[in-house]
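Have a look at this one.
Yeah, one chain of the complex is gone here, protein chain that is, but the others are all in their spots.
For chain A:
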Amino acid sequence: MSQITLTINGESHTLDVPPDMPLLWALRDKLNLTGTKYSCGKGLCGTCTVLMNGNAMRSCTFPASGAVGMEITTIEGLDSEAQHPVQRAWQEVDVPQCGYCQGGQIMTTVSLLSRVENPDDEQIDAALNGNLCRCGTYKRIRKAVKLAAEYTSADKKGGSQ
């Protein structure tokens, strides 16, 4: 066991973890932050995506001890009332079927929109290529990403007025 301090959703957490424990399991089993999901454990499906310093990362293969000093954002940390532009877009389009992968899809999209203001289909496909959805909501995901981009720029305009 080693004691580490992680900054998650703006809060500092000190916890004891086995040295090789991936961030995913520190979140789920040590901190009961179960919004980040397990699916493949090998970084193959994107379900466990979180933001680390704003970049989309696979928490199932990233050791918790390596995340010390980074700003970690999980799906719980977006907006608890689901008012983040990406959450609003996902609601408007009603993207989910089973919904299990959607946290990862949303986090990857947040990261994409922080880099690309108005992504086209190709950029969306490239960014979300590593996020599997077994239910097949891809058509709606594409639509929601574009809508989220619109919401984001509308929010920015609104904010600057």
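To be clear about the criterion, a contact is a pair of C-beta atoms (placed from the backbone, for glycine too) under 8 Å apart; a residue touches a chain by one contact, two chains touch by 3 or more; residues count from 1.
As a convention for this text, contacts and distances are computed from a predicted model.
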Item to check | Absent chain [UniProt protein name; select from "Xylose transport system permease protein XylH", "FkbH-like protein", "Xanthine dehydrogenase family protein molybdopterin-binding subunit" or "Imidazolonepropionase"] | outcome: "Xanthine dehydrogenase family protein molybdopterin-binding subunit"
Checklist entry - From the list A:Met21, A:Ala56, A:Leu113 or A:Leu147, which touches the chain that is not on show? => result A:Met21
Item to check | Contacting the left-out chain in the complete assembly, out of A:Ile4, A:Met70, A:Leu113 or A:Leu128 | outcome: A:Leu128
Checklist entry - Which residues does chain A use to touch the chain missing from this display? => result 1, 18, 20-22, 25, 28-30, 32-42, 44-45, 47, 74-76, 78-82, 87, 90-91, 94, 96-103, 106, 124-126, 128-142
